[in-house]
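For this view, one protein chain was removed and the others were kept in their places.
Chain lettering (A, B, C and D) follows the sequence in which the chains are written, and residue indices restart at 1 in each chain.
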Amino acid sequence: MPMVVARGAWGLLGLAGLGLAWQLGHDALGPFVLPSPAETVERLWALIVTGQAGPALAVTGVNAIGGFLVGALLGAALGVTAGLLTPLGATLRPVLTVMLGVPPIAWVVLALLWFGPRGLAPAFTVSITVLPIVFSAAFQGILARDQKLSEMARVVGASPLLSFRMLLLPQLLDPLLPALATALAFSWKVGVMAEVLGGGTGIGGMIATERAHLDLAGTMAWILLVVALLLVCDGLLLAPMRRFLRTRRPAPAAG
Amino acid sequence: MPMVVARGAWGLLGLAGLGLAWQLGHDALGPFVLPSPAETVERLWALIVTGQAGPALAVTGVNAIGGFLVGALLGAALGVTAGLLTPLGATLRPVLTVMLGVPPIAWVVLALLWFGPRGLAPAFTVSITVLPIVFSAAFQGILARDQKLSEMARVVGASPLLSFRMLLLPQLLDPLLPALATALAFSWKVGVMAEVLGGGTGIGGMIATERAHLDLAGTMAWILLVVALLLVCDGLLLAPMRRFLRTRRPAPAAG
Amino acid sequence: SRPVESLEILGAPNAATIVLVRLLEAGGLDTAAPGATFRLWRDTDELRAGLVSGRSRLITTPTHVPANLANRGMPLRLLCILSMGHLSIVTADDGIRSFADLRGKPVVGFFRNDMPDLVFRAIAKREGIDPDRDIALTYVQTPMEAAQMLAAGRAATAILSEPPATAAIMMAQQQGRTLRRAVSLQEAWGRHFGQPRIPMAGVALHRSLIDDSPEILAALRAGLPGARDWVLADRKGAAALAEQRMQMRPAVFERSLDHLHIDVAPARAMKGELETFYKAILDLSPDALGGRLPDGAFYLDM
Amino acid sequence: MLRFEDVTLRYDDGPVLAGFDLAVAPGELVVLLGPSGCGKTSLLRLACGLAAPSSGRVVNGFGRTAVVFQEPRLLPWWPALDNVAFALAAQGVTRATARHRARALLDRFGFTDADTRKRPAALSGGMQSRVAIARALVVRPDLVLMDEPFAALDVGLRRDLQDLVRAAVTETGLAALFVTHDVTEAVRLADRLVVLSARPARIVHDERNQPRDEPAAMFRAAAALLDRPVVRAALLAPAAG
Partner (left out) sequence: MLRFEDVTLRYDDGPVLAGFDLAVAPGELVVLLGPSGCGKTSLLRLACGLAAPSSGRVVNGFGRTAVVFQEPRLLPWWPALDNVAFALAAQGVTRATARHRARALLDRFGFTDADTRKRPAALSGGMQSRVAIARALVVRPDLVLMDEPFAALDVGLRRDLQDLVRAAVTETGLAALFVTHDVTEAVRLADRLVVLSARPARIVHDERNQPRDEPAAMFRAAAALLDRPVVRAALLAPAAG
C-alpha cells in the first residue's frame, strides 16, 4: 500500500511538472500560442457546471472507449492467432502495417459513406488505429513465449483454453500493456480528431467550433477534459494489469 | 533461406489481398470514392518519371525518418532509464501518457513557432508521437527483464554497458519490435498529416494540393507512395531485429 | 522608416487572394518590402503562428478572422475587401430552385459553426427555416469532401465555396451528370440584409507593420485596384498565375472567376455592410467574433 | 508398451541417436545411465512426442504419459499448488478435486500449507523439483519419463521419493523410463539398467537388475557395474582428450 501511494505521488509530481511547463510556456509566448492554465481550468469548470461537457463527453466516450475495446479485442485475438499460425502471421503483418500507415484522408470519405457523418465513423477510425497496434504486440508476444512452458503444457495434455489462461495470457500481459497504453491514448486522440475532421458532434465537434471561433482557452479546456478522461481510463482499465505484473513478477529475492 | 522466401511470399499474398479489396471497393463505389488501383499506379508512375516524387519525398523522408530516429532513440533511452529507476518511471509514465493523448492541435502553433512552417515542425510532431510509444515499450521491457540474469551479471561484476549489450538489449528487442513497427508506421502517417495541416511542403503538401483539386487518383498515388516507403523502411530498419529474434529464440528442438 | 525585410505574405486558400498575388508579382511591393514572399495558409494555426512570430504581418483572410483576433487582443486592421462572397448551393436535384426549396431536403454543409455555416444559418433564419429541424443538414470538414460527395453522386445538394463548387460541377460533367448552382447565397443574403453581396474576404495587416512601414500601406493602396483590373481583364493570365503561385487548376480557376465576385473595396467605405455581416454572425454565435463588433480603428481607408 | 524401433535423431551438427532400439513394458522401471550430452534427454523427448525421429519409429502405447523434465518448468505466475493442479485440470478434473489431490501429494513431499501457496520464485531449488515431480505423478500416469528427477533433493527426500516411485511401479504397474547420473540410485531402483555410450548414444550395456535397499548390497552392485570395461569407458572416460 505505501508503495502504491508513493507511485501515485510521483505521478502527480510528473503532472505538476507538466502544468508548470505549460504555465512557463504561456508566460513566455502569450495567450495566442498557449492560453494560461488558470483560464483554461476556469473554462473547463464552466463547461462542466453549465452541463455542456456531459453530452459531448458521452458521445466521445462511446467513440473512444467503444472503438478501443473493439479494436483491442480484435487485434489481440488476431495477433494471438497469427502468432500461433506462422503463415497467417506472415500474411497479416504487412497488411496491418499498411493499415496503420495509411493516412486517414485516404478513407475518410469511405468512412463517411459507410457510417454516416454523425454515426460511427470516429469509432471506426479509433478501431482501425487500435487494432494493428495491439495486433503487433500480441503477435510478438506469442512469438516470444516461453517454448519450454508450452512443451510442458502440451505433454500435460492441457486444452488450448487452459493453456491460454494459465500460460499464454500471463506472458502476453507484459508485451500487451505498453501497446494497450499507447492504443488507449490514441483512442482518445484519434477519436477526437476524427470528430474534428468529420464534422461530428462530441468533444471533437466542440473543439472544432472553439477553433473556428479562435477561442484558444476554450479549445484547451476541452483538450484538458480529454486528457483527464484518458488518465482516468488508463487508471481504471490498465491499472489491474500493472498490479498483476508487479505482484507476480519474480522479484529479486527479499531480505 | 527457403523460410525467408516463404515468409515474403505470404506477405505478398496479404498485400495482394489488400489490392483486391481496393479494386472491389472501386468497382462498387466508383472513382469519386475510391479511384481504381490501376489508375493510381499509373499516376504514381507518372509522378516518379516526371521527377515530382523525388523532391517531395526527400522532404517527407527527412521529417518521417528523422523524427522517427530522434523519437525512438530518446524514447528508448528514457524508457530504459525510467525502468531502472522506479521513481523516475512513476513520474514519467503519466507525463508520457499525456504526451501521447494530447491532440496535436494543442501545440501545433508552438511547433510552428519553434521550428517554422516549412522547417522541422512535422519532424517535431513525429518525434513527439514516436517518443512515448517507444518509451512505454522500453519501460515495460525493462520491468519484465529476467532478474536472475541481472543478478548473474551483477555477481560477475559486469559494467552497466556490458550488461546492457549482453542481456538488456536482447531482452528489449522483443517488446521494442512491435512498438517500433507501430511507431514507424505512425511516423509516415503523422509526418504526412502534419504537412497536410501545417502547410508544409513534401508529400503532405502535395496531397493537400491534390485534394484542393479534388483529384482523388492523385491523392491516392501519393498515399500509395507513402505506404510503399513505409514498407521499405520497415523492411530495412526492422528486418534485422526480426531476424535476430527469429534465429536467437530458443526454438522447440529440431528433429 | 526603412523598408521591411523578409516579409512573408500569408494568403487565404481563397481564389480572391489572386489580387494580392498579382500585386506582388507585378513588383508593386518591391520598394516597400523588397524580397517579400507569398505563401498560402491552410489553417488558422499557421496564421496565428505567422502573426505571433512577426514573420507574417500582411495577410488575406476571411473578414471575420481579423475582427475576431482584434477583439481578442491582437492589433489587426482590415484594409479592404477582395471578395464579395463566393458561396452557393450546388445541387443535382431539379426540385431546388430557391432557398425555400431546401426545406425537407438533405444538404451537406462544411466548416460547421464557422463562417460559411453561419452565413447559411443567418439566411435560413430570415427565410423562416430552422436549419436543424426543417433541413436534413449534415456536415463534412472541408468543402473538398462535400464537392467529392456531390460529384460521386453520394449527396444531392451541398453548400459550396469557390472554386470547389466549379470543380464539382466540372467533375460531374465528365461523368455525364449535371450539377448546377441552384441558389447564390449572395443573392439570398441581399433579399434580407440589403445588398446582394457579402464582404467575405479581404486584406488585413498587423498594426506593427503599419507603424514600421507606412510605405507598405501606401503601396497596397496604390497597387491593389490595378491588380484587380488586371485579374478581371486577363483571365488566362490570372489563371496561369493562380496555378503557379497558389497551386490552383487553371481551368477551374478561370471558370470560377465569374462566381468569385472579386473587387477591391476600402474597409472604411464598407463599414456599414461589414457591420451588418458581423451582426448577423454575432446574432447566431457571439464567440465567433470574440463577442462584439470591432471598434472604428479596425477599418482602414484606402 | 513404449518402443523405439531403429530410431535415428539428428540435429544440425549430426546424429544423437542412430539405429536405436529399446522397449519399456508396463510395471517395468528402466534406468538410463550415460555421459552428459549423450542424448538421454533427446530420447525422452522422442518418447513423449515433443520431438519426431529423423527416421525409424517411436510407438507409445501407454494411456497417460507424464514427464518430469530436467528443469522444473513451473508456471511462474501461479503458486505451487496451482502448478500441480494444472496437470489435473488438463485431465478434466474439477478445480476443487484437483486442488485437494495436489495438496495431499505436496504434503507427502514435505510441503507445508504455506509452502504450497508460494510462487516458484519463492521456492528453493529442491522444492521446485518436488513440485515438478508432483505435477507428473498426481495424474497417476501409466508411463512416467523422468529426467534426473531427484538430482536436487537431499538424501532423505531422495530415498522417500525413490520408494514412492518404486512402489507405484511394483504395485500399480506404472512403467518408468528414468534417467540418472547416480549409479547407486540406478541399482536401487531399476528393473533394467541401460548404459549409453557418448553421443551418438548406443546401448553399450543392458542388464536385468534386482532393486535392493541395503546400502552394502547397493554399493557392491554399483561397483560391479562400474567395473565392467564398457560401462567404465562410457561413464568414466576423461572429459577432454
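Here is the rule we use: a residue touches a chain if its C-beta (ideal position, glycine included) is under 8 Å from a C-beta of that chain, and two chains touch if they have at least 3 such contacts.
Just so you know, these numbers come straight off a predicted model, no measurement behind them.
**Student:** If the hidden chain were put back, which of D:26, D:56 or D:110 would touch it?
**Tutor:** Touches the omitted chain: D:110.
**Student:** For a quick check of understanding: of D:61, D:92, D:125 or D:173, which residue touches the chain that isn't displayed?
**Tutor:** Counting the whole complex, the residue in contact with the absent chain is D:125.
**Student:** Of the residues in chain B, which ones touch the absent chain?
**Tutor:** 148-149, 151-159, 162, 166-167, 170, 248, 250-251, 253
**Student:** When the complex is taken as a whole, what residues of chain D touch the one chain not shown?
**Tutor:** 11-13, 33-37, 40-41, 70-71, 107-110, 114-115, 118, 122-127, 130, 147-148, 151-160, 181, 183, 215, 219, 223, 226, 235-240
The working rule: only the chains that are shown with their structure count from here on.
**Student:** Quick check: how many Å separate the C-alpha centres of chain A and chain D?
**Tutor:** 49
**Student:** What positions in chain A touch 2 or more of the other chains?
**Tutor:** Where chain A meets two or more other chains at a single residue, that happens at 29, 32-33, 109, 113, 148, 151, 196, 211, 250-251.
**Student:** Could you say which residues in chain C touch two or more other chains, in rising order?
**Tutor:** Residues 48-49, 52, 148-149, 152, 154 of chain C touch two or more partner chains.
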